[in-house]
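With one protein chain held back, the other chains of the complex are shown just where they sit.
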Amino acid sequence: MSTPHVLLGLLASGTKHGYELKRAHDERLPQARPLAYGQVYATLGRLLRDGLVTPAGQERLAGPDRTAYALTEEGRTALDRWLGTVEPPMPHVNSTLFAKVVVALLAADVDRARAYLIAQRRAHTDRLRELTALKTAPSATIDDVVAADYAIAHLDADLRWLHTTLDRVADWHREVHP
Amino acid sequence: MTQLQARGLVKSYGPTPALRGVTLDVAEGEIVAVTGPSGCGKSTLLHCLAGILRPDAGEVSWHGHRIDTWSEAARSRLRRTEFGVLFQFGQLVAELTAAENVALPLLLAGTGRRAARTAALTWLDRFGVAQLADVRPGEMSGGQQQRCATARALVTEPRVLFADEPTGALDTLTGEQVLTQLVRLAREQRTTVVLITHEPRIAAYADREIVLRDGVIDHTGLGLDAAPLAGGPR
């Protein structure tokens, strides 16, 4: 994920200081990995260096300086360019899930691979149910629903693949060990 | 508390076995998904549980009373008063307006016309289609029809709702909206739901998932029927 561009996007609605940026990030992208403070400040430093953001005043509130940042003209252009660029659709299949199944079939026996697939399917199903409950809760906001949808769609795809692979492995197993 | 119970259900269509000994307990207020590949006997199980079909062998009990031995008239009455049914498509009467379709089960129960219409309008409104009250099914989209059908299935405030691929003919978002509303209302009213689907993401709306394979419950593959109740009946 492109953290610099996400920060630029969050600044587009107005100036924010580092702590506000972190909070906005975690709120807006609830299913993503939370940002560490260090990462926020490191990224802001790079954006400042490239002239994409500019300091917009300081406030001192019984503690360290808090610098607020604003988007520059270049920053806005960079954000627009990023938003306008199409992401390459799945350029590499590099999921650990996939790798593990392939390796299990290579290195271990079929029963092992099956046992793993069943366990994984169970875990996926549980997570799918959790996310569905989260999404359908009356208190769910649009951000929650959109984030849950994204995760659900991917889990759903994984699950379909798991179902199919399990059936394939069973068929293959029957062929090898009649 | 066990509300609906199946013991060793067997059902064949001619030489083709559909169910080969299914045993299942459904608790009051529970939402159970029945999944499995095409032709595994999902629909047949639902029809037996709902008392639409009689099993060739085995028992179906409702609050401890065997219903599979009842007459068609008695089972009809049970379905009319305690159960609601929802199918994939084509269940609305083409000549009746949406409100009349929804009011139909109430009229059968002897509710007056005005009261039935008021209730129908309330339920149409809950599914966001109150503006279609005087429109006929042929003039609605598939999603609107399915919302009306869901309203009709729930208008009698049944104890159990049997839904056979209720979102099968709808696009993802529409299906999800219908299902979300259905599940929310079922939980509010503590209505038990038996939901048939072949989609993992639809089954995820349930508290529990049962996998059927070749007419029997697949315990070995997933053991999901024993999975903990995430969310559980509230």
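Letters are used for the chains, namely A and B, taken in the order the chains are written, and counting of residues starts over at 1 for each.
In this text, contacts are C-beta pairs under 8 Å (C-beta built on N, C-alpha and C of every residue); 3 or more make two chains touch, one makes a residue touch a chain.
The rule we apply is simple: contacts and distances are computed from a predicted model.
Hidden from the displayed complex is a chain whose UniProt protein name, among "Nitric oxide reductase subunit C", "Hydrogenase expression/formation protein HypE", "3-oxoacid CoA-transferase subunit B" or "ABC3 transporter permease C-terminal domain-containing protein", is "ABC3 transporter permease C-terminal domain-containing protein". Touch, as defined at the top, links the missing chain to these shown chains in the whole complex: B. Touch with the chain omitted from the figure is made, among B:Trp62, B:Phe83, B:Phe127 or B:Tyr205, by B:Phe83. Between the chain not shown and the residues B:Gly36, B:Pro55, B:Pro105 or B:Gly215, the one that touches is B:Pro105. Interface note for the absent chain: among B:Ala6, B:Leu24 or B:Ala50, the touching residue is B:Ala50.
Counting the whole complex, the residues of subunit B in touch with the unshown chain are 38, 43, 47, 50, 52-53, 73, 76-81, 83-85, 87-88, 90-97, 100, 104-105, 107-108, 113, 136, 138-139, 152-153, 164-165, 168, 196.
We take it that only the chains that are shown with their structure count from here on.
Chain geometry summary: the mean Cα position of subunit A and that of subunit B are 36 Å apart.
Across the complex, subunit B is touched by residues 118, 121-122, 125-126, 128-133, 135-136, 138, 152, 155-156, 159-160, 163, 166 of subunit A. For subunit B in complex with subunit A, the residues that touch the partner chain are 180, 183-184, 199-201, 203-206, 209, 221-224, 227, 230-231.
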